[in-house]
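Structure first, commentary second.
Every protein chain but one is kept in place in this view of the complex.
Note that the chains take the letters A, B and C in the order they are written out, and that residue 1 is the start of every chain.
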């Protein structure tokens, strides 16, 4: 199936390029990607998978407060971001760290954020998995679901007003499509032809709420019709298919033709977060059904057919990744918490009297306690 | 064109039964309506037209603070409400008074609300045109656009939960489709198959904002797809067509098949409100183009073909209506303002101490001024 | 008497009322099969079925908007907002619609909706799982605002709220959801809205608090007693309408006041309390009223213990008030 901007909504069957073994489907055309990039992309997928495993284990050991995994959805991270340049903007939700790594967010920065320590780029102000990194145009993540959607429209639109060709990519789950924010964002983007790409990771679940409780629409992509923009349904576990539809969407956006909505059909194989126990609300066999469609295995199969994958190389990069994580973890664990008086920075550009007064109170309190600041309990 | 519940979205051409002269279009079938009702409906349309003219004049004379007319949109009032029973609920916006009159809201009640006097059912608490009448299940109108939409879903859904067959009809303008409230309401209704009918009066304008700035969707009815419900586009100046599609929607709702969205294509011939001057933002010829499609003239033509209309009868009911309005106006003008201490009623079911204290303050103040309460300036 | 925590007490109240009154329905995100992310609605779906315990799409405006419509129709909806931090998408429905429905319709359309929502910090939740937005609702005419601090009150106040005729914002102190345990009578009883409770009598200073902070204050009062400060601790329980009488009686006795809440200080509920006390009992005041509150910053993550009023901070503030000449 050819994906073109002309086609307003794809049929209900999501667009795939690879079969479950990573072989090209009959008639499918893979997007042109240099071999080196194919290998980097594979490594990018692996990094997310391994990082998630390790951080979740860390959380289980009580060394990390909270974590959220993306297992099974990694292709959406890399596929969304690969077709963009560093000037483009990402408005992420909490479940696309692979997009940040791809752009140069370091493992140490990532782990420092999880710890909320003094080297966390967001200064220990937000829960784990709420990253922000201006250097890579990776906008601050918010917990409230869907709020980033109209913001991404504003950023794309601002680029257009500023006569730049930058594109904004906004990620969200299928649960977010139920919010008013989704609606107003999509509608504004349609009206102003904002160069914004709406990337819906339909992973079947919003905490305990299944996809069919979220909407009576046949597909999420179908919602695009109501905003006068193309809606494309893509196999969310097929990295090549995602890159292909993203290429089309990015081209459209840069050509001034406006926004595109992409529904990537995938599956949340893990719990919603480290606090969640999905066995309470869903059949434990359901995730198992998605294992044969694993995005990493499928992409590996493709690399293999191209002669780019060997067992040895695989082992080598896994070892590398593990070593890098260990090193980053060690480095991050040696960083202390932010200084208490940083609590008052960045509320405003300056420090108004009432915050100065409160800051002094806190410093006095700490001094009165003999300079020994109690560490935040867990 | 036959309108059936099966058909998810009507084509872009709105469904009509009557031509501009009130003759049946080739192949069109008029919904079965007793002659007496046809005549009552005609009177209902006229009542709105005449009332609007008179109240707007009153406003221009400085005898009324504010007013909003429906000129050209009267068929949406009557067509929406005719297929319902009195047990069904109406969640109106400010531009469907004909629906209230049809159900027995009296002219005096209407005018007392405009004056906000002591006999106003809402006790002088809201601006003119914000009616509420529990007796006829006509729910309190809110100024914020779109808020009634999820509420109507809740009411319809509550009927379903309570195993009643009541239906909720919610009116809103096309501008309201841009709100988050529209989205969440439509989405909930789709998921729960709430017996709620979404009646969008697409009158082309939201104050100064034209329809094409409101959304890039081809039609408003098309938005229904995103919620898994049928969306029907109907000629909003054709009373019979509206009744016909409403009949289908009501049947669907009572049969447990869930919600329907109706887009009635019409036109706001007057200003947004008595405070508005549309010549600043739209071509004065635009409203003129819609005059030949006037819903009252068209319906009159239909009555004529059925031998139900005569010039004499027309004059007679116009005179009747005018006399009734004069009488109601006179009665309403003789009613004084609400007593000052009613300010504190109905905030809660009871009167907590802080409101009792404030009430006493006001009464003391009035007593101190010699019992002469200054009248609200205008 | 069974010992319960606050979650169990809330759950018990919901079950009792749903059995007693067919009109009561519970709706919200993940409240059904899952029983709520904090498990407050656990077991209700099984007992009352999907028509009365409703998992909704992810849209707070839809939850509250449809709850308003249900209430108008005659049901008694008890929506849950998963965290108070996520209540703002429904803000318009709450402050412009729910709060004003009875008034704006001239009394024709009451909308008795009880919104339950966990609030407050101390659970390592950062900005968006820690907020205490009670002042926004207290400032909105037409809403009652209730915050229990313990299981007994949670059950009794919730039952009162569900049987009342007014909209209620019922905020649950999630920090002590499980930690605050106590005896709770089986079956039906109510704690009336609008009555504060003196939880510790004392002559030296009046300390006002509610919700999770009550526990911090009790700890502080115990420490203070060792230092010879005899605190009278009042659990306000209902923020609106406030039980001003109980507050003023105490202040007239002690002459000194310390108000504690975790919401930001500026324009917080403590401001209203301080203003009221200074208005009605100025001549009784022997020291400036102390406010111990969250700082005027967004709620932090790592430094939340620095942010939140601690027993030490409350104690220091009590000392300042008591030592003031």
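We adopt the following convention: a contact is a pair of C-beta atoms (placed from the backbone, for glycine too) under 8 Å apart; a residue touches a chain by one contact, two chains touch by 3 or more.
Here the structure is a predicted model, which is why all the values come from computation and not from measurement.
K.L.:
From the touch rule at the top of the page, work out which displayed chains the omitted chain touches.
P.N.:
Visible chains that the missing one touches: A, B, C.
K.L.:
For a quick check of understanding: of B:116, B:156, B:259 or B:287, which residue touches the chain that isn't displayed?
P.N.:
Answer from the full complex: B:116 touches the omitted chain.
K.L.:
Would you indicate which residue among B:134, B:218, B:318 or B:354 is in contact with the undisplayed chain?
P.N.:
Spelled out, the listed residue whose C-beta touches the missing chain is B:354.
K.L.:
Looking at the whole complex, which of A:17, A:114 or A:153 touches the chain that is not displayed?
P.N.:
Going through A:17, A:114 or A:153 one by one, A:153 is the residue touching the chain not shown.
K.L.:
Contact with the hidden chain only, please: which chain C residues?
P.N.:
Per the touch rule, chain C residues meeting the hidden chain are 85, 88-89, 91-92, 95-96, 99-100, 103-104, 127-128, 135-136, 138-142, 240, 263-264, 266-272, 274-275, 278-280, 282, 285, 287-291, 295-298.
K.L.:
Even though one chain is hidden, which residues of chain A still touch it in the full complex?
P.N.:
Residues 89, 91, 120-123, 125-126, 130, 132-134, 139-140, 142, 144, 147, 149-159, 161-162, 168, 180-181, 183-185, 187-188, 191-192, 345-349, 352-354 of chain A touch the chain that is not shown.
K.L.:
Which parts of chain B are in contact with the chain that was left out?
P.N.:
Residues 65-66, 116-117, 120, 124-127, 130, 142-146, 175-176, 178-181, 206-209, 213-215, 275, 280-281, 337-338, 340, 342-344, 347, 354-355, 358, 362, 365, 368-369, 373-378 of chain B touch the chain absent from view.
Here, only the chains that are shown with their structure count from here on.
K.L.:
From chain C, which chain is the farthest off, judged by mean CA positions?
P.N.:
B
K.L.:
Approximately how many whole Å separate the CA-defined centres of chain A and chain C?
P.N.:
Distance between chain centres, rounded to whole Å: 35 Å.
K.L.:
List the centre-to-centre spacing of chain A and chain B in whole Å, with centres computed as mean CA coordinates.
P.N.:
The computed centroid separation for chain A versus chain B comes out at 45 Å.
K.L.:
Roughly how many whole angstrom separate the Cα centroids of chain B and chain C?
P.N.:
40
K.L.:
Could you tell me which residues belong to chain B and also touch two or more other chains?
P.N.:
Residue numbers touching two or more other chains: 180-181, 183-184, 187, 191.
K.L.:
Which positions in chain C touch two or more other chains at once?
P.N.:
56-57, 59, 61-62, 89 - these are the residues of chain C that touch more than one other chain.
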